[in-house]
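Only a single protein chain was left out; the remaining protein chains are all shown in position.
Chain naming follows the written order as A and B, and within any one chain the residues start at number 1.
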Amino acid sequence: MSAETSTHAHHVDTHAHGHDHHDHDHHHEPGFIRKYIFSEDHKTISKQFLITGIFWAIVGGLLSVLFRIQLGYPDADLTWMKPFLGKWISEEGQIVPEFYNALITMHGTILVFFVLTAGLSGTFSNFLIPLMIGARDMASGFLNMLSYWFFFLAGVIMFISFFLATGPASGGWTAYPPLNALHDASQGGVLGVDFWLVSMAVFIVSSLLGSLNYITTIINLRTKGMKMFRMPLPIWAFLLTAVIGVLSFPVLLSAAILLLFDRNLGTSFYLDAINLAGEPLANAGGSPILYQHLFWFLGHPEVYIIILPAMGMVSEILSVHSRKPIFGYTAMIYSLLAITVLSFIVWAHHMFMTGMNPFIGSIFVIFTLIIAVPSAIKVFNWLTTLWRGNIRLNPPMLFAIGFVSLFISGGLTGIFLGNSSIDIRLHDTYFVVAHFHLVMGVAAFFGMFAGVYHWFPKMFGRYMNQTLGYIHFWGTIAAAYLIFFPMHWEIALPRRYYTHSGFEAFSGFEQLNMFISTMAIISFALQLLFVFNFFYSIFFGRKVREMNPYGATTLEWTTPIRPGHGNWEGDIPEVHRWPYDYSKHGRDFIPQTEPLTQYEIEHGEHGDEHDSDIIKSEEHKG
Amino acid sequence: MATGWLIFIAIVLIVVVLFQVTRTLDLVGQLRGGERTTVEMTRFHAMLGLIFIALGMIGFFYSFPLFSDRMVDKHSSNNAIIISKMFLITLWVTGIVFVITNVLLFWFAWQFRHRPGNEAVHFAHSNKLEFIWTIVPTIVLTGLVVFGLQAWTEIMGPAEEDATVVEVTGQQFFWSSRYPGPDGKLGPRDNDLICADNPLGIVTREWVEHRRVTLAGSKKLNHVGEIEVLQNREKEIQELIKQYTAIIDGSPNKYIVAATQDTLALIEKELGKIPGKITIREKALDRINKKYTEEYIAAHADEFTWGYDDPMPSEVHVPVNKQAYLKIMALDVLHNFYIPHMDVKMDAVPGMPTSFKFTPLITTNDKRQELANNPAWSIIEEGDDKPRYAKFNYEVACAELCGTGHSAMKYTLVVDSQEDYDKWIAAQASKWSQVAGSLKLENGFSKYAPVPAPATPMATTTTTPSDTITISLK
Partner (left out) sequence: MEAAVSTTNAKELWSGGDSPFKVSYGKIMMWYFLISDTFTFAGLLISYGAIRSSQPKHDETNPLSWPDPNHVFNAGPGFHHAPLVFVTFMTFTLILSSVTMVRAVQEGHYMNRAGVLKWMALTILGGLVFVLSQAWEWTHLIHEGMTPSSNPFGAYSFGALFFLITGFHGFHVSVGVLLNSWAFIQTYRGVFDRRGHYEMIEKLGLYWHFVDLVWVYVFLAFYLF
């Protein structure tokens, strides 16, 4: 990085609000290692998460390209990959079935956990929480650093599993037993699953360290005047994401421990009456369904862990670039809260077809469809935020709009899936794949892109190339829809199939699959454009020259262009109003730091009359 | 290979050029002043947004009918009819919301774009609006839930008394089925009794005895048990290892050494697996001995005869217009019994039998006739003598990832007219009663020779343990 980075560590003043717990000595310029590698500065850690996330996204994306080749171009000759992939490519130059299963398993695991959980939450919770609430750093910089390094370690373990002779885990990202509990039921089960489980356990530790820090920081270290209901929406989203993480990841941990025991110590928590290839196993008394309950108790909240941060950032970005307050700030918060609570009581909608009691299924149907209500509220509020705005369409804004579109399109299919009777037809088909990729996969990526483009200037003091950003956006949204929309037509096709060619019932989709695969490859290539833009701009992007380039109200834009460790040079600013005073009283925006004028009513205090007044006066004008 | 590189270089070049262009565009934009650029860029991309959503909607409405018969036009079973109806209702509701919200989104981006003279309105909330879009989705969703749960209870409710009962079993990587014989009862099963001759582990006195003999051997029958066979093999291999090692150490011929080393590695691998196999068998034998005591057998004497007459055909047949009740089992890992045409889908869980019911409405033959009218089905494919429709069959697949062969677990469902079905099941029953007859005890032991299993799919596929025996007897 350029010389500008030389930070202002000396200014880290500890007594602004009597709440600085750094026991370390800040009065020395840290060395390279402390500054860039074992750093405790939340901004550096955030960048570490982001860059590691990008690395994993490329790996995960490549895996998907490989299995999409198998699905779309089953006859392609891949002999040229043999030098890299060895026995995973057959003599005829085809991906072998076991490898296909390993590819989809690793793709799912990597994207769900490493990219969209750690890469997304890790990056933005770390970067934005202290900056937006007015704190010098996270509550515990040390634990924060540990959180990253545990994530790194989890990644290393997962990465090593690719090089095992018997290959990485291949039993699906959900790792259902008995397939994943037995050593001889699949090749990935020989050793790959052990690596997978240990990696997950380490990952859970990382996630918990991160979440504990985020929650504590938000509760304890808000600057003066930053009431809970004055917090920008991303902060609410990060807070609730962390709460969900703290409560759901431990349950995955127990599920993983039980599975490790079953695999290696001869226990039978998930196993009963098994006869593998003619060999009766001694295991008795367990239940494979128990695992699914434990897994989805995490698994469903996990999808919200992925989407909530994206929702929060999109809300902020939509508001900033339409120069309008986010519509229904309180409703947005309450719907986030509702989603948080409800996300814990819908898990069994992933298990309608496991033979569980249909009456219990019905209850989960009801809860599941209730969760669609807060989601709907959010969508309508986003739309209304745009309504009568003054919209600047730059890349972050476009990605935010794209997010809303994808979230709508993918969320609506959830209403099919959540209705158990329809799920009989849809369960484990490509319709489900389409659903969760639109609503979670691509949408969360869009949230992440929006965030990166929007806060890049704050992160690196330079801008990303806009035109590349535009191309990236239009290419990606088109490709995403062209990949995942037609997938809804593939209701007939069961997912996780190496090939559908053995069945008459599944024929007739060859062309469509080829089309989808082509689009997938194109969209992967497009992402490299982003990667290039990202790294190029870190070093050579146009420099930021104003403190507040977007005219935003929130605190991060009151820090120096390149904030040092400690963020603000002098005292931490005090907050006097909510973060969405855009286009108010004839002013483009009023920063949170500006005190209310004498007769001004703060939003939310007596907001109702106040807002409808504005509407009325506007209506008169119009 | 060469083309690969060419493509790669081409891509790199394109990217470089593109990038230079974009950089220039960015710089020009800056030189001309941020504000003007913002306005123009906003206009341009808002316009793109309109085009995007227009094309998107056209694509949606164009491509949906292409595949709609694959999505909703299912009518081969009562489940399919109920679900298709639910699907259509939901499709209408969500389809409308989908179109309206997506169009509004991009239209707003155009309509309220930043341009000279446009001002944003400070409109931060409205209880009325928010109330509306809380209450309306709630009502609509309640409606969907009510309909949905009605359908769900109908499909998942208890089966009729006289439903056709079929037991299906999934294992890596095939399905098998079993019917209650003329006595109307399915015999009990036990995993420990599974062997090549009794692939589902049906419990009868004979099979218990048979399994004891195959595991432990019998002096009286002059038969060596699997456990002993393995133990002998273990000794044999240890002996071989000594011999081979001597060859390797002593032979001057490096080819012989290399070849011997390979063989050595193979048998060492085999040796490594033997103790585990012995333990498994010893444990199984132990359990069998503990469980099937004379008293136990006596107490269950009746039950243990149910299995004699259970046919195990190689495909599922059910009569049309009559409810079929599937009992679904799995032997090793999770599977899912999936009949796409019938909207049947239920996990097969080891240790936890599940069930599912459906009423087929169109016989396989009628379905073929129906398809004959479809041009895509009336073609005769290369190398075939009959048109496609004539070969149509309802297929069964697996819908729960179960390992490498997951996508190959194909099975067949035949929907017969009642008459055809009656004939078929009678034939099956007589075939299988012969099998049962050949199994009866002789001198207190079951007849030992492998059972002539008609149409048992597993007879060919199951590997262990009989394989081990043949190898070692050589």
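The working rule: a contact is a pair of C-beta atoms (placed from the backbone, for glycine too) under 8 Å apart; a residue touches a chain by one contact, two chains touch by 3 or more.
Small disclaimer: the values here were computed from a predicted structure and weren't measured.
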Taking the whole complex into account, name the chains on display that the unshown chain touches. A
Which listed residue (A:I37, A:A284, A:I360 or A:M547) would be found touching the missing chain in the intact complex? A:A284
Chain not shown: contacting residue from A:Y36, A:W149, A:F261 or A:F367: A:F261
Identify the residue among A:F113, A:W236, A:F249 or A:F364 that touches the chain left out of the display. A:F249
Applying the definition given at the start, please give the residues of subunit A touching the unseen chain. 17-19, 21, 133-134, 139-140, 143, 208, 211-213, 215-217, 219-228, 230, 246-251, 253-255, 257-258, 261, 265-269, 282, 284-287, 290, 293-294, 297, 574-575
